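Got a structure here, written out as structure tokens. Questions coming.
With one protein chain held back, the other chains of the complex are shown just where they sit.
Naming follows writing order (A, B and C), and every chain is counted from residue 1.
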Amino acid sequence: MAKMFKKILIANRGEIAVRIIRACRELGVIPVVVYSEVDRKALHVRLAEEAYYIGEAVLSQSYLNIEKIIKATKKSKAGAIHPGYGFLAENPELVARCEKEGIVFIGPPSSPMEIMGNKTASRVKMTKAGVPVIPGTLEPLKNEKDLQVKAEKVGFPLLLKAAAGGGGKGLRLVTRKKDLLSSYRIARSESQASFGDPSIYIEKYIEEPHHIEIQILADNFGNIVYLGERECSIQRRYQKVLEETPSPFIDDRIRKEMGQIAVQAAAAVNYRNAGTVEFVVDKNKNFYFLEMNTRLQVEHPITEMVTGIDLAKSQIEIAAGFPLSYRQEDIKPKGFSMECRIYAEDPDNDFLPSPGKIVHLHTPAGGLGVRDDNGVYEGYEVPLEYDPLLSKLITWGNSRTEAIYRMLRALSEYQVYGIKTTIPFFKRILLHPKFFEGDYNTHFISSLEKEEDCRELEDRNVALIAAGIKIYSERKTGSAPAPKRKESNWKFQGRLQNFANRR
Amino acid sequence: MAKMFKKILIANRGEIAVRIIRACRELGVIPVVVYSEVDRKALHVRLAEEAYYIGEAVLSQSYLNIEKIIKATKKSKAGAIHPGYGFLAENPELVARCEKEGIVFIGPPSSPMEIMGNKTASRVKMTKAGVPVIPGTLEPLKNEKDLQVKAEKVGFPLLLKAAAGGGGKGLRLVTRKKDLLSSYRIARSESQASFGDPSIYIEKYIEEPHHIEIQILADNFGNIVYLGERECSIQRRYQKVLEETPSPFIDDRIRKEMGQIAVQAAAAVNYRNAGTVEFVVDKNKNFYFLEMNTRLQVEHPITEMVTGIDLAKSQIEIAAGFPLSYRQEDIKPKGFSMECRIYAEDPDNDFLPSPGKIVHLHTPAGGLGVRDDNGVYEGYEVPLEYDPLLSKLITWGNSRTEAIYRMLRALSEYQVYGIKTTIPFFKRILLHPKFFEGDYNTHFISSLEKEEDCRELEDRNVALIAAGIKIYSERKTGSAPAPKRKESNWKFQGRLQNFANRR
Amino acid sequence: MNFSFWLNDKEFNINLEEKVKNDILVSLGKKKYRVSVEFLSSDEIILNIDGKIHNVFINSNSLSYSVYVNGRFFKVEKKPDSQFIGEKGAKPGKRDIRTSMPGRIVKVCVQEGDKVKGGQAVLVLEAMKMQNEIKSPQSGIITKINPEAGDSVEAGALLFSIE
Partner (left out) sequence: MNFSFWLNDKEFNINLEEKVKNDILVSLGKKKYRVSVEFLSSDEIILNIDGKIHNVFINSNSLSYSVYVNGRFFKVEKKPDSQFIGEKGAKPGKRDIRTSMPGRIVKVCVQEGDKVKGGQAVLVLEAMKMQNEIKSPQSGIITKINPEAGDSVEAGALLFSIE
């Protein structure tokens, strides 16, 4: 019989650990966290009910160490582990360990996780289940003749990809038949040089692609629902930067089709708990299965904002054995939502990481439709060792325009002083005419030019006036320079700036 | 033709000024604020685009000074004034001044404001418009015979009220006919002694009353809509403490009836902009007009949370001459919302005000369905001179239970150190079985006993351990006591505590 | 190290023994706690007591510690009698009531020489736009009332004395 857990151990850190702590508290569950040496003062520790130290900052010694996580779970007598995203979230070994120890893993069983974690296996499985995958060859090309035959079948433009590859090595875009053979030979030799394996396969090249994903929830009683899509085409170096729902690109018919296919994909692997089916959508709105993320996504809040369904709580309820309390027809998304990922990076200097102390923090989560899922606080020192995601700023609006203006308002209020953040970068995206009209694909950010900002001159004068005021007040009061503790950080920042200016 | 303002002057302070700043920014309007001497460092000043100093803390010298407000408006070239709530929000003189100066007042015209500001005039007007008012006599009783006749007509129990009165003086509850005459005589002599006027009138006594109000919006084109009700029966000394929507007390039929009557009331006085019609509802769900608040209410956010309509923005749009963009049938409230008013008061000591410096602040506005409309920041010194409202904490849930648990989570996370707040008080309300079941009326808080808190002993031990750690670390490092600046505040707090303990 | 504290007139003995840096064994009465300590500033501490997290704000003056734990306030005294700050040479039973808040005296409810009961209102003080009754902490005779109605008073000002 379904019974809510008494305690849950959260095997993560940062904003997602904070998110899960909140879900636990709203369910009357005691949230237990673990922390590494550099996370002794982290927000997830401060907000938890119980916290266990698990070792050095090095991931293998703490957040990626399955034995230490299991040990802390047992010590705290937690009945379940929530892995968040990243770290051990998609590690079937942890799931297997949990199954062995009688601990509930809040996520799918190990079998669907394994299938979806394997690119080839999932492609084969999805093809069998009637889920469209990107056309191409599943096996490496046998020879140059095989190449000609298969390429003809897939059609141009196409991609030649290294079977062992990654990172663009051994990758060639072929737009015309007459370039096929020469490109194949170059790809092979590159692949051989980079990976010691010349195997190449073909994939259809998707023009003006969109990354659109479908959120699903599956309980233990065979009920699977989809909760609408998320448009994730605003990416930088294959990292999502800003997500929105609904997608301005697709219509209700495609939306429903994608939702149903996503449910089909989940059913084919006996999926359970929350998951996301990622699709690439071409300019003609044909969509192809890309992969399934077998966990909560960073961008889950925008789905929560339009559906009113708390995904983190749903995950816990499903894992505790409760059936879904709503059916597909009960899920009626309302309004528009978007999320900006605020990173400790300097957008004016090639997104150079910017760790350090947050000397002043003002967050804007007041007024209607603004939500700030952050993992930091004023005085917190953002560590060098982990992902630089500081916060996810989320807005909701009755219209897409309202959501955008609300985001601009919230961003203008958001102040993180002491380190650099990506906040100014989002203003450039949101005010771009193409974005504003919802007319963009995954190429958007790379084509984004740095625009002139008319406020920069005004702010520069303010900075000069402030410097004048500062030195004036010091002369007048004869006060010493600011305290050591802070200065060291500022010196650090000064150096960072020096450094950045030179590049 | 409707045209959005370029600038709006906000004639208020605290959280409501911040709320309106945000509405302005989302509409692309420049927010201009005014501030008094003690508000030089206030949050509304920090978040504004422009700010004008208007004088000493004394209200007549600043926030209540119409001439200074008008002068600042002209100096800043703002096209409109938003009065917030309180201060000049319901002052027809300011409205008249604005009309004369060609400044748009964001609120109703002076005529409906004047009618609704007069208790007798509004009762008469509403009666004529077919709006039910509390049965009783509109005129003072002529003599003891008149008393007998009118009392018979109204029925028992009834209230005898001083016509000139207020504050409970000259007020008598009469439950039986045989007490009528003696009560009348006492009421007369009390009224004479207190107000120099013995006039008494009769009002029906409402048993187990609920305070339920209806939000309306009226544009300049004759469109008036209602946006559901707010249950405001959780009151302390006639001050609202916690509000929720929908009311757990009324049903859809009454809800619709009250909404339509509220629209009728607004139409009867040619109302425009946002307004709230307050009703008292008896135990049999009969409802009577109490008064109309001709401004934005403190508790407006809960209506925003369920309707998705931004009331502060709607006010500005209406004032700028835009028609309502939705009709009655488009307004479909979804889910449940409640608001806790967090005051700088000590709930354990008779709600003694607790001004002073906020040395640490953690607000909980992350996760789904939590909103924190506050007017403070870490390091801010809450002034003695103004209303002690620090923040309005608002939650939304798919069910009332979810909204309650979410509120409990948010409250448990909300940390305001340095001053006392009403945060612990809300935990007592929310966890009370009567509140949890939605079975309460305006007598709820006065009947609320202070319950034992099982965590108090544990926290006491933590306090003792902390004191031990503190002295230990001071001895070990030989460090001096904390800096003067902070200590002075803590000394202040220590005295306050001393004082409070004695009472 | 051993220390004694008073809280609500009750004495508590506490012993601290540092095992490794910031990891301290604490004995409080008969109970033992394993405490891990993180100072965020001189006032702000994260205490991990047997795995359980407490965010503590603590500040001291010469007489006591003001401690906020999980949103609750405690005053931990360094000496048993510091709770009552009597005037110098105060007779036992005599108390001077001071205001903790600046404000304005709206009303004086009794006169010097009047007999009052514990809990009876003596003055009404207005602060933050609210009127607060200042009550007598004990039964006795009001020997002195300092301010008059309409006076503004500073924090710490003597309001009245009772004996």
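One rule holds in what follows: a contact is a pair of C-beta atoms (placed from the backbone, for glycine too) under 8 Å apart; a residue touches a chain by one contact, two chains touch by 3 or more.
For clarity, every value in this text was computed on a predicted model and none was experimentally measured.
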Touching partners, among the displayed chains, of the absent chain: A, B
Omitted-chain contact residue, chosen from A:Lys77, A:Lys119 or A:Lys470: A:Lys470
Listed residues B:Ala11, B:Val45 or B:Ile202, member touching the removed chain: B:Val45
Residues from subunit B at the interface with the omitted partner, ascending: 32, 40-41, 45-53, 75-76, 379
Residues from subunit A at the interface with the omitted partner, ascending: 344, 350-353, 355, 359-360, 384-388, 412, 414-418, 420, 423-424, 455-456, 459-473, 475, 479, 481-483, 486-487, 490-503
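The definition used in the following text is that only the chains that are shown with their structure count from here on.
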Subunit C reached from subunit A - shortest hop count over touching chains: 1
Chain at maximum distance from subunit A, centres defined as averaged CA atoms: C
Interchain centroid distance [CA atoms averaged], subunit A/subunit C, Å: 49
Cα-centroid distance, subunit B relative to subunit C, in whole angstrom: 32
Mean-CA-position distance for subunit B and subunit A (Å): 40
Residues within subunit A bordering two or more other chains: 46-47
Set of subunit C residues in contact with two or more other chains: 55
